[in-house]
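The structure is given below, and queries will be raised subsequently.
All protein chains of the complex are present and in place, except for one that has been dropped.
Here the chain labels run A, B and C in written order, and each chain numbers its own residues starting at 1.
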Amino acid sequence: MELAKTYSEAREKAFAAEGRGYPGAALVRMILEPGFRHARDRLLPHIRAINEAHLVMLAEQGIVSREDARRIFQAIDAVRDEDYRAKNYTGAFEDLYFEMEDEIIRRTDGVGGNLHLARSRNDMCVAWAHMEVRGEILSLLERLAAFQNTVRLFAVEHRETLYVIHTHTQHAQPGLLGHYFLGMADVVDRNARRLQRAYRAANVSPMGAAAVTTSGFPVSRARVAELAGFDAVIENAYDAIGNCDYLTETAAALGLCALDLGRVVTDLVVWATDEMRMIRVADGYISTSSIMPQKRNPIALEHLRSSLSLVKGLADAVQTGYVKSPYGDISDWEDVEGTLGAAFDRLDQCVQLFDAVLATLDVDRALLAQRARESFSVVTEIADEMVRSYRIPFRKAHHFVARLVRLADERQYNLLAVSREFFAEAYETVFGEPFAFDFEPIRRAMDPDHFVACREATGGTGPNAMAAMIAGAERKVAENAAWLDQARRALSDADIQRKAAVRGIMG
Amino acid sequence: MELAKTYSEAREKAFAAEGRGYPGAALVRMILEPGFRHARDRLLPHIRAINEAHLVMLAEQGIVSREDARRIFQAIDAVRDEDYRAKNYTGAFEDLYFEMEDEIIRRTDGVGGNLHLARSRNDMCVAWAHMEVRGEILSLLERLAAFQNTVRLFAVEHRETLYVIHTHTQHAQPGLLGHYFLGMADVVDRNARRLQRAYRAANVSPMGAAAVTTSGFPVSRARVAELAGFDAVIENAYDAIGNCDYLTETAAALGLCALDLGRVVTDLVVWATDEMRMIRVADGYISTSSIMPQKRNPIALEHLRSSLSLVKGLADAVQTGYVKSPYGDISDWEDVEGTLGAAFDRLDQCVQLFDAVLATLDVDRALLAQRARESFSVVTEIADEMVRSYRIPFRKAHHFVARLVRLADERQYNLLAVSREFFAEAYETVFGEPFAFDFEPIRRAMDPDHFVACREATGGTGPNAMAAMIAGAERKVAENAAWLDQARRALSDADIQRKAAVRGIMG
Amino acid sequence: MELAKTYSEAREKAFAAEGRGYPGAALVRMILEPGFRHARDRLLPHIRAINEAHLVMLAEQGIVSREDARRIFQAIDAVRDEDYRAKNYTGAFEDLYFEMEDEIIRRTDGVGGNLHLARSRNDMCVAWAHMEVRGEILSLLERLAAFQNTVRLFAVEHRETLYVIHTHTQHAQPGLLGHYFLGMADVVDRNARRLQRAYRAANVSPMGAAAVTTSGFPVSRARVAELAGFDAVIENAYDAIGNCDYLTETAAALGLCALDLGRVVTDLVVWATDEMRMIRVADGYISTSSIMPQKRNPIALEHLRSSLSLVKGLADAVQTGYVKSPYGDISDWEDVEGTLGAAFDRLDQCVQLFDAVLATLDVDRALLAQRARESFSVVTEIADEMVRSYRIPFRKAHHFVARLVRLADERQYNLLAVSREFFAEAYETVFGEPFAFDFEPIRRAMDPDHFVACREATGGTGPNAMAAMIAGAERKVAENAAWLDQARRALSDADIQRKAAVRGIMG
Partner (left out) sequence: MELAKTYSEAREKAFAAEGRGYPGAALVRMILEPGFRHARDRLLPHIRAINEAHLVMLAEQGIVSREDARRIFQAIDAVRDEDYRAKNYTGAFEDLYFEMEDEIIRRTDGVGGNLHLARSRNDMCVAWAHMEVRGEILSLLERLAAFQNTVRLFAVEHRETLYVIHTHTQHAQPGLLGHYFLGMADVVDRNARRLQRAYRAANVSPMGAAAVTTSGFPVSRARVAELAGFDAVIENAYDAIGNCDYLTETAAALGLCALDLGRVVTDLVVWATDEMRMIRVADGYISTSSIMPQKRNPIALEHLRSSLSLVKGLADAVQTGYVKSPYGDISDWEDVEGTLGAAFDRLDQCVQLFDAVLATLDVDRALLAQRARESFSVVTEIADEMVRSYRIPFRKAHHFVARLVRLADERQYNLLAVSREFFAEAYETVFGEPFAFDFEPIRRAMDPDHFVACREATGGTGPNAMAAMIAGAERKVAENAAWLDQARRALSDADIQRKAAVRGIMG
């Protein structure tokens, strides 16, 4: 390769390639051109909303005269987003906003310059970034609400589907598939609420901070916030720029959501193995092999497993970008916002895919029930029953049951083969005295249906406990849906209020 | 090195070194022995509280007879934590808890085995882990409240300390040091509230989940939760074990706190450079050089910078530990809890050190004020004032001011050298007509004291805006302190209530 | 929002939205459509090379007849990459490769199906991924070599530029700016070599692994590897698919590179502050303010700071994606490769920008020299000289110098004010006897030029030590450039050899 021999040669080559003035080509490639595209593709509605909200406030506070405000509003109206959506970075303006402002100023013979009174690029750009993040959170919450509903309905569908729960990879106890998925519904619910809190942290307005000290003009920061749909103002003006919660707390909530969903996927991947066959992923989400028709590769689950981990990594990357950044620094969000957006997009796709997989998932109920009836996963209950019915002390009962299972194992009995005779024989072996109790309680305790039905403590598998959780799951979905409706309405109310205020000024 | 030649040789060597039975030596080293020490050093109060709360409930529900309960309570009382605090792992028992339980059973001729009715190691161990985390959060919140108070008082102390704010490493505008630190107080406040939310997520009870389905006995999970100081029950029994928010949301909140504090430290390190000399770190936190007495290495700030990043990393490590862990798995917390504890400890030390550094920090007010008076950081206000007083359009005013500064630069004038004559000369040069306005508004606009005083918008540097933020800062500290008091009181109330219930049963 | 009321409703909605057959719409959106675009935009040359190399081998080994091979080569030739570059995902084929293969089969009346003999999608797709990564590494290494050269030339340019080195933010010793940047050149060099090692880890062939056990046909894996430009074969067929070093070791090397470059940027940002003014970033990379012409925001450095941290995070995300992935799993690279590509792209942009900033950076040599002459950073040498010339024991000499500096400080002397008289006075004060030595050695020791010149130990600032490092820096750049040339040549040689082999078969 060709390398410069002297520093002056390197310098001249650099100036030749980069240009001598602002902006150098490398800066354009890394920051300005991608920034232009981002503004063009994502920020135009935010730019418009902030311009309108700020100008309404300037007019109401008498900082800009009504007449000037009217002229500027006309220019803002005349500048069409569609035209800017088709533009590319040319270098003629530093960024898309300056290109728009230039048109506004030209259309108003310079009066439009007053639109920028009492604000700066700091608060304005950071405000757009907040608005972008709040929109991404709301979209994700919409997906999550739908997903939470699917999880809940799947749980209801399987409220009586008996299966053997694994703990530590081993058969542990009979359970209900719906019970597992009610747990998962709560996982989704907690993540939704965490993202709602991130929304509250993100939906606050930096506007009016100007650079970092506010302005000498009598601005109303609260009014701009209200008209732009923010829940509140970030009070301290230095903090208004420096506060990075809208990026980092959001990223953390996103990462935790990916982490939590990925844990469930880890279970499902194992459940889908040839040996487990607990679930059958629908045709749309498995890849087959042209020569092995019985091979059903659940690639959707595998991609969820991997992509959800990746989302965790992307969310962490946003935070790593801010490690040791100065407080109050104002450029770093430009570097990380694309990665936050990528994390949102991928998580959104994951939630959609997971939702579709679950909505179309088949379960082999008969096989699951059979395993539950054959396995010794009920033995906890046998021991408990001996305490209750025979008044045998707990440790003794447990000791006996352990021996019982070992004896069964030696004869290769499964649970169904444990008769009164066999039980009595074991009893006599262990306790050295004949079995003189009613066997019925034991027979019942050996029934996995009984096992799950008798667990009526809060959160258990008993029918009442399940009914309570099912009711709760429905309520939680409804609450999250209502939260979303309220948040969306607040934003559209702010739009309406702002448009009305503009009309009020326009007369 | 000596390596086995055959698999059977390797196998024999392994059995020889590890033993043939449970537990193998390598498992002891990695898990069981550290787990024993952790239990001994941190968990004894939690073990006692859970034992008592559970047994009270068993007795109240009639699952264990009053008489049996009395015997077991006596044994629990007789088992002294001090004795266990001196123990080491011997291998005779799987863990410390089983060693205690064995003593309880021995002291009660076997009746003590009923203490374990309707619970399992799952819910019990996870409950201890929750209690440990809640304690760590409370301790950190206590440090943070004290720190937030110091930040606020430092801000009050410097509510009138004029300085030049940097943006993008360059002099930008006059500001008040107290204004910056009021922003920082809000940063601390947001982190405290985030940790309070993590506390609410962590202070929930898994007790009664037993393995993962609750129990066939008529337990009251709510009662155990109440008596152990939990705010609520984790309803779904599968989720009670699987929910990892108490670790992961807590870790995320911890990491964000470290990230946020580290950003302020980044500023302070630069402020401490020989060239900036904005702050002077107290003797206790600088290392000197025996031969360069003027050299004051602010090593406390440097260590804060590095350690806070490390804490972010440790908090992330806890989450990485859970990536793709199965939902409902019950061992992983054992692997990560030490790292979460290390993150808490280091952050606690960082907050203490930061608190001490700030409480003893000197500021060269005269130097800072001088820089503010000499720099051109006020120019935004000059242009604004020309709009206000001379009705010169905004863009024109700014254009003029830019020229003014360039002219001053050519003559190597600082701001103090800008007289009416010089201003008028520049005016005539730019506008082509004599300067016919009153100079007084400009003179005032050039005063950095005026600059900060006139910024009375919400969150600005004006005296009323500052007073409002100072009042707010005081209120927020008080709220956080009150929150803490309430949380602590809730825990001690639960202790009192539990002890009373025990006494009630003991008669 | 509208939510399904029952599971069957949810299921029907899912099938309606997603379709019943493979592939479901959500899978298309997340995986198949992006995968198609990736293949179209990046993989076409790799697909062609692997097809050719594999088919040459099949023919040479007699697995496919020469005649069939000729027909298939004609079809491969007839299938034009340009046509596929214009395609979009339609769903008619699972992916772009199958679409191409279908065309090949059609053009050969089915014979083309034999192209897939003794290979599978596993080894083929993973081979493409390896080739993509090796190309990305080479591109980055090319940027790094150019950058390393710029750093070295900058160092040469400033081989005599005196400045005061900071340690712990404080003035420590006189140094040479070129010395610092020779250190930085070594940092870049180490990263280049780490990436070369990653290249060696990545440029190995999985071809012939087929699924995971190779094939019953007598394939030559070495031949395919050779013809596709790989350095070697990944021997074990299971490992050929499972080995993720090409992704994870590459990501780690990338992350370390970003970390290392970011540390230098941290210094430069501080050096650019108004108070330090050690460096002046060229116009192309600073943003100015229309009203504060003296304000030169070095935004290029700020974006480098933030983006390099982000690259570290992105590189980590690739690794997080693989945490707890099964060994031998074959889908996960699809999920993470886009993020690895994003990390490469951003780091490439960062290196270009950093290169341009450095190639055009101005240094205020006079100011730096002046600071070095005025500061007491030489005092180490004074004490050393007293040991050497006056035979005063080390500790005593140091003790004296400390007092000397303190005295100077009291009189507000800088170093230039330390005369023989003042020195003698201090000497008498400290030692209680008149100063009876020759002052010349001390005067010389007080000269920062002497300070740097006398440090002739390996790696020091003396002219010979500097010359040795400068020669070394030139040699290292040349070595890295030669490495690159060799690697590029090996790839083009493989292309030539493969084309020749194809021609040989075509006759």
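By our rule, contacts are C-beta pairs under 8 Å (C-beta built on N, C-alpha and C of every residue); 3 or more make two chains touch, one makes a residue touch a chain.
A quick note: this is a predicted structure, and the numbers were derived from the prediction, not measured.
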item	value
Sole contact to the chain not displayed, among A:A4, A:V269 or A:A372	A:V269
Residue, one of C:R11, C:H38 or C:K312, that touches the chain absent here	C:K312
Option from B:D109, B:D283 or B:D409 whose C-beta touches the chain left out	B:D283
Touching residues (missing chain, whole complex) on chain C	105, 110-111, 113-114, 116-117, 122, 165, 167-168, 172-175, 179-180, 182-184, 186-187, 190, 194, 197, 201, 208-209, 211-222, 233-240, 242-245, 248-249, 252-253, 255-256, 259-260, 262-267, 270, 305, 309, 312, 316, 319, 322-331, 380-381, 384-385, 387, 393-396, 451-452, 454-461, 465, 469, 472
For chain B, the residues touching the chain missing from this view	1, 3-4, 6-7, 9-11, 13-15, 17-27, 29-31, 94, 142, 145-146, 149-150, 153-154, 156-157, 266, 282-288, 299-300, 302-303, 305-307, 309-310, 312-314, 316-325, 329, 331-332, 334-336, 339, 342, 346, 349-350, 352-353, 355-356, 359-360, 477, 481, 484-485
Residues of chain A in contact with the chain not shown	166-172, 269-270, 272-276, 287, 290-299, 301-302, 320, 323-325, 376-377, 379-380, 383, 398-399, 401-402, 405-406, 409
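The rule is short, and it goes like this: only the chains that are shown with their structure count from here on.
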item	value
Rotation, 0 to 180 degrees and nearest 5, that superposes chain A on copy chain B via CA atoms	180
Self-contact between copies chain A and chain C, residue sets same or different by half	same
Most widely separated chain from chain A, with each centre as the mean of CA atoms	C
Between chain B and chain C, centroid-to-centroid distance (C-alpha), Å	34
Sites on chain B at which at least two other chains make contact	167-168, 172, 270, 323-325, 380
